[in-house]
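For reference, the structure is listed below as structure tokens.
For this depiction, one protein chain was excluded, whereas all remaining protein chains were kept in their positions.
As written, the chains take the letters A, B and C, and residue 1 is the first residue of each chain.
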Amino acid sequence: MPLSPDQLDEIAAARANPQPTLRAVAPGMEAQLYHAHQVLDHGFVRVIDYMGDDAAIVQAARVSYGAGTKHVSNDDGLIRYLMRHWHSSPFEMCEVKFHVKLPVFVARQWIRHRTANVNEYSARYSILDREFYIPEPSALAAQSAVNNQGRGAALAGEEAARVLAWLKSDAAQAYDHYEAMLSQTQPDGSPQQGLARELARMNLPANIYTQWYWKIDLHNLFHFLRLRADAHAQYEIRAYAEVMAQITAAWVPLAFRAFEDYRLDGITLSSKAIDCLKRMLKGEQVTQESSGMSKGEWREFQGVWG
Amino acid sequence: MPLSPDQLDEIAAARANPQPTLRAVAPGMEAQLYHAHQVLDHGFVRVIDYMGDDAAIVQAARVSYGAGTKHVSNDDGLIRYLMRHWHSSPFEMCEVKFHVKLPVFVARQWIRHRTANVNEYSARYSILDREFYIPEPSALAAQSAVNNQGRGAALAGEEAARVLAWLKSDAAQAYDHYEAMLSQTQPDGSPQQGLARELARMNLPANIYTQWYWKIDLHNLFHFLRLRADAHAQYEIRAYAEVMAQITAAWVPLAFRAFEDYRLDGITLSSKAIDCLKRMLKGEQVTQESSGMSKGEWREFQGVWG
Amino acid sequence: MPLSPDQLDEIAAARANPQPTLRAVAPGMEAQLYHAHQVLDHGFVRVIDYMGDDAAIVQAARVSYGAGTKHVSNDDGLIRYLMRHWHSSPFEMCEVKFHVKLPVFVARQWIRHRTANVNEYSARYSILDREFYIPEPSALAAQSAVNNQGRGAALAGEEAARVLAWLKSDAAQAYDHYEAMLSQTQPDGSPQQGLARELARMNLPANIYTQWYWKIDLHNLFHFLRLRADAHAQYEIRAYAEVMAQITAAWVPLAFRAFEDYRLDGITLSSKAIDCLKRMLKGEQVTQESSGMSKGEWREFQGVWG
Partner (left out) sequence: MPLSPDQLDEIAAARANPQPTLRAVAPGMEAQLYHAHQVLDHGFVRVIDYMGDDAAIVQAARVSYGAGTKHVSNDDGLIRYLMRHWHSSPFEMCEVKFHVKLPVFVARQWIRHRTANVNEYSARYSILDREFYIPEPSALAAQSAVNNQGRGAALAGEEAARVLAWLKSDAAQAYDHYEAMLSQTQPDGSPQQGLARELARMNLPANIYTQWYWKIDLHNLFHFLRLRADAHAQYEIRAYAEVMAQITAAWVPLAFRAFEDYRLDGITLSSKAIDCLKRMLKGEQVTQESSGMSKGEWREFQGVWG
């Protein structure tokens, strides 16, 4: 359970006191504010603030295109047009701020997305809590035999038990030593100096939890979600991305539907793939040899088109 | 007068309907929302949306620093500490969106700040209005004799009158031809094809007004204001920056005061300047020759320290 | 002719003096360095510097993926894999710097790409030359009847002549007045103050030429080329993008070929389009009504698949 009674009280207090505003309000997002969605064993995602809604995207586009856009009869049609034609700037007019608690190895993948603002809990300044990600048995997967950066079936039996035991005991021991190094008291009660926090943290493994505030515009959030809610993303970051996708759908339903249709569930065809499909539509039987594609590319092509 | 009755009605309508929200609300900014501040002869700045307030800066910093920051007794002290030590990420947690109407030559300077989101009215897609910036007599300045990118005294007499007449008549003629080129009707009423908008716009001078939505986080807004509300900035962009500075002061009063003290009204000393000041504090008489500075640098140094 | 004898001499001098370096050298790019490719009537593009080559992309990827990538048998296969799977960071390891001379209205579109470094000639500081873009008769196009931001057939006869005459005479008059306003001498030889450069420039139309140094990494250059070498881009910016595409092909031939296949000549299919194509491959006759697409989307779909 990631939230303490204190934290739940804080959330309830934050939600107890609506204020009037003249800004755009997204009702679906108001229902989300401050609530924590549990992710993995100790993590969460929650929305702290947002700016804009579907109408703000349309408003920004109409400044760009002036009266000309009025021929697109409705907001939905315009948003789909913008998404289809890669007009990214109107989507940048919406912004969202999340509070995320996540394991450090997930944070290290996540931070590769540079077009966001981040404030992370500082283990240089403060002391981290004793919380570590330990995978569910179903997520304790073997190395994929075909994909260097993928996983296969779940580990079974004694091997699974051995791995879980190591993950738990190594984390516990590392944290025990972390605390003992920081302490100004030795085990026998006599005083010691206590190691600097900025050094002691180096003993902690990558499955310890950290947390951050993460703020991003909607265009870049969509880019993040396309890469991280994808089936090829590591399960642990995908678990966060999927929750954030649901939140985004509640926030900007029209934009999210266009994103799903054109990006998340869409695909990109190379000129070779276009050529092959055109030949197949004419009834030709295309093989890897006649496709001009590499084996890997052909396998991916067949995965979609059979 | 930059606003038409229709526009004033739209603003009144946008302000008529407060909605409840659970987000952080900045009362000083609510009072600003949608209102247009007139700038130059036909321009304006108005706030369309914002995210966060002084407390959001503190909240983000406390995630970064954890319990450790509690020794700073209050929000103001923490915000000043962050500003003094160049901790920029907490200020990035606030965001603001402006609607700006401005001459194209000002827009060309402005867009150099790349860390913002922009949706500009498209003259490729739509037709620009007949509105041009014509300086007030007091702003019709001569070239500076000492600074290649500065101005001197206002032009006087016939010279001023001649310049104003040219600015007006060239703009009027360029716009007449712009309209005539776009038109599908010749002056004699017979039909013509009409030049593409994306081409016709090339005939328009740089004092024509354009408009855009411009969205930026508070850290980058402060950077913009430091450069553009500065005495060395061109008067026409400074006029916008000064209005935006006032709006920012209403939005995040603590952060703005820290910004004023440490950035806007602060200065940076080189190691040579530090050395000179230390010698002067000891009573030494320092000259340009003994300062190690170039003439230009010494002139700037004396401008501050006498 | 955009280049003066002086400029040609400068280029010859810059190319006369090869120096030894231990860095990666791209022979195709060395042949391009400093040479000016003419674009439009007075514009040019030339390469001033570059960093990296195809091998640098592979080298960066192999740091990312370690020994694991060795199963991809060759550089070409790895580069194609990276492009296909949207791995952008290895392409960011190459960088290029262009010197470009271009009309202001093209510069205004171009600068929307924010992920580049720019140094533009300052008309606040210096005096612009008397050079204006005047379209070739074939490029003097009518407004498109179906697309607000497109063009139709070239203007014909008197209409074309009238437009060209206006573009030329308005530019000439605006520049005459620009010079006269800047001048410290009146037409009659008596002295005057002379308007500040930062103000006088506002009288100049958007077809005047400016120039800049523009530096960008290969990933972002590809993004620029995909949008600006596209058939929907305005002809005048496309003319620059096409020259830059040729230069890029000479620089990183493997990466450019992958870019062409997967991006420039590739397309993105929505989930609806995937569904339609699958039904068509099974022999079904799909219509706009049964496609689930809007009219515009269906028109674009048919444009590719017939």
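The criterion applied here is as follows: contacts are C-beta pairs under 8 Å (C-beta built on N, C-alpha and C of every residue); 3 or more make two chains touch, one makes a residue touch a chain.
Note that the coordinates shown come from a computational prediction; the quantities given were computed from them, not determined experimentally.
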Inquiry  = Touching the hidden chain in the complete assembly: which of C:N74, C:S126 or C:Q184 does that?
reply    = C:S126
Residue among B:A31, B:A145 or B:I267 that touches the chain left out of view = B:I267
Touching the absent chain when the full complex is considered, from C:L8, C:V63 or C:A145 = C:V63
Remark   = Across the whole complex, the chain not displayed is touched by subunit C residues 14-15, 17-25, 30, 33-34, 49-52, 56, 59-61, 63-69, 89-90, 92-93, 95, 97, 99, 117-122, 125-127, 211-213, 215, 217
Message = For subunit B, which positions touch the chain that isn't shown here?
response = 65, 68-69, 71, 77, 80-81, 84-86, 89, 112, 148-149, 227, 232, 260-262, 265-274, 277-278, 280-281, 294, 296-297, 300, 304-305
In subunit A, positions touching the absent partner = 103-105, 108-109, 111-112, 114-115, 118, 122, 124-126, 133, 135, 140-144, 148-153, 155-156, 159, 163, 166-167, 170-171, 173-174, 177, 180-182, 186, 192-199, 201-207, 234
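In this section, only the chains that are shown with their structure count from here on.
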Task = Farthest from subunit B by Cα centre, which chain is it? Let me know.
result = A
Key: Distance between the centres, which are taken as Cα means, of subunit C and subunit B, whole angstrom   = 28
Note = For the pair subunit A and subunit C, the C-alpha centroid-to-centroid distance in angstrom is 34
Note = So subunit A residues touching two or more other chains come to 65, 68, 89
